[in-house]
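For this depiction, one protein chain was excluded, whereas all remaining protein chains were kept in their positions.
Our next item is chain A:
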Amino acid sequence: MTSQVSSPITAGTADEPHVVVDVLGEQRNPAKETRRLDRVIIRFAGDSGDGMQLTGDRFTSETASFGNDLSTLPNFPAEIRAPAGTLPGVSSFQLHFADHDILTPGDAPDVLVAMNPAALKANLGDLPRGAEIIVDTDEFTKRAMAKVGWPANPLEDGSLTAFAVHPVPLTTLTLEALKDSGLARKDAERAKNMFALGLLSWMYHRPTENTEAFLLRKFAKKPEIAAANVTAFRAGWNFGETTEDFAVSYEVAPASAAFPTGTYRNISGNLALSYGLIAAAKQSELPLFLGSYPITPASDILHELSRHKNFGVRTFQAEDEIAAIGAALGAAFGGALAVTTTSGPGVALKSETIGLAVSLELPLLVVDIQRGGPSTGLPTKTEQADLLQAMYGRNGEAPVPVIAPATAADCFSAALEAARIALTYRTPVFLLSDGYLANGSEPWRIPQIDELPDLRVEFASGPNHTAADGTEEFWPYLRDPQTLARPWAVPGTPGLEHRIGGIEKQDGTGNISYDPANHDLMVRTRQAKIDGIAVPDLEVDDPPPTSGGGTPSTSGGGTPSRARTLVLGWGSTYGPITAAVRRIRRSGGQVAQAHLRHLNPFPANLGKVLKDYDRVVVPEMNLGQLAHLLRAKYLVDARSFTQVTGLPFKAEQLAEAITAIMEESADVDV
């Protein structure tokens, strides 16, 4: 669970080396010891056909219902079934859960579950010394090891002595457990992921009822498969309980103190975003229309919204990206809350229509779930490199507001905010999520409906202008003096028949106009409308240092004042940046943090905030796109720290990089 971006960021204890809190004599098997941990990072890894995402999802569900705070990082290949047993075919799911407020899926796993040699090899480099490794020894055949270039068995040649290895013949044990099931060997083998899940559920005292219920639901049409999965799951649990190799199990208490009162659920970014769109439609009392073309990692939103036709949601799977946004724009003209969802390559194709929407001044949400680029890039990996495309990727002066959610759960309120701006200002709006937020999940406090913003709009219903001869007329481009929004007059409204288009329009009347002065006025007016959008001020978290070690800057009288360095981020880097800032503060450093939700327009106080600090560090998963915007607009020496690995930042590396810049800064000042 992460706190709202707008609320002050509280100092926490996340990302400390985890500690054994106490030792409990537990009731289960009295011969076995139970230890209590404050947090654990587990990574499940296997072939893309091994069901690792499902296994991770189930463990996450068990963990969420237990009340831990959690954060997840699914990581899978773009190929649906990459060649079995190869390094590129490895699919993994990392889960970080804790008895306190955490922000990231964790830097390094404490436990790796490796279903084959490829999974072990691909993930070994991420493991710290002492990490536990659970491997399926059945898969360590000569052939499988040769596939990943291991001449000798690492389980036997002593190369893993730095780790606590639990060799488990997972496949054999699963087959043994299912020998009476009547299933063919191949089908029985497929249940080994549930055996592994059962074992891990035992190790970490996870509640198991929901997983059993889930399996019965999922395989309702194939009862023998359902039974086999439940049997394998229980066999895995019992294996932990009885075998001597697993002498210790662990408890991670619910994170009750970290959560404000409320009812919670676990939610992924794409699901939260889908719900945000449905909520926005409800709150605006407009029908929701989605035009979309399948693209990773955005397709889940199309799937999700397609399931909710009983909310009056129309989903249109178009022939291409251009038609997807075209249909959405057509629906917007007709008075719908119109949305198109895509990823970077799709945005490139939609650019011309976004420009048309800018010219037509109709509300339209363009949801970009960013992925690695350029071109096809890394479809299943994350990146934040579409910021400049969203800002500038159109012909002519075509400003579009840009909003970015900070966490998976935050995608819900970001969607509502994007809808607010689109509807109020009659403009296309970019919502920039990314692959990390889309597929990652975290606990979400379910809002009450009466906490949601009122997004109702008024359609134009009558003339708004009196001609010189006294006739009442409708001018489609006569603006609201406050918002500069034009009236939204939907077809079917008598007397307001009008024509709009992409050709430059005369101010007010909306008639075609090639007049130079009018074009100048219209370009500036469209820009002024976007620049004038009301967005909340940026909040800065800049507490005084809690313990010694740091050298806070002083102002005048020598009292500690604000830090010298500000870390400014946007979008999905919120979790890693906040975790890094906590690390720095824990070791006595003084650093300020702020996070941008609104990228266009920027909050009005951003210029002042930037000037308050000697150094501004901007971590981004691109080559410095926000830093570029900040430098251009505010003439500040924003320092980029960038990473484009397709993976989110690790808190530790980020903390080191920020610290290095802070120390550099101190040198300069001395």
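Going forward, a residue touches a chain if its C-beta (ideal position, glycine included) is under 8 Å from a C-beta of that chain, and two chains touch if they have at least 3 such contacts; residues count from 1.
Please note the rule applied: contacts and distances are computed from a predicted model.
Undergrad: Which name from "2-oxoglutarate oxidoreductase subunit KorB", "ABC transporter permease", "3-isopropylmalate dehydratase small subunit" or "ArsA family ATPase" does UniProt give the chain that's left off?
TA: "2-oxoglutarate oxidoreductase subunit KorB"
Undergrad: In the full complex, which of A:326, A:377, A:401 or A:589 touches the chain missing from this view?
TA: A:326
Undergrad: Considering the complete complex, identify which of A:282, A:562 or A:631 is in touch with the unshown chain.
TA: If we include the chain that is not displayed, A:282 is the one touching it.
Undergrad: One chain isn't shown here. Among A:265, A:519 or A:562, which residue touches it?
TA: Residue touching the absent chain, from the options given: A:265.
Undergrad: Which one touches the absent chain: A:67, A:198 or A:297?
TA: Looking across A:67, A:198 or A:297, the contact with the absent chain belongs to A:67.
Undergrad: Among A:97, A:233 or A:316, choose the residue that contacts the chain missing from this document, as touch is defined above.
TA: A:316
Undergrad: Could you please point out the chain A residues that touch the chain left off the display?
TA: Against the left-out chain, chain A lists 61, 64-67, 210, 256, 259-266, 275, 278-279, 282, 287, 289, 291, 308-314, 316, 318-320, 322-323, 326-336, 338, 352-353, 355-356, 360, 446-449, 491-503, 511-512.
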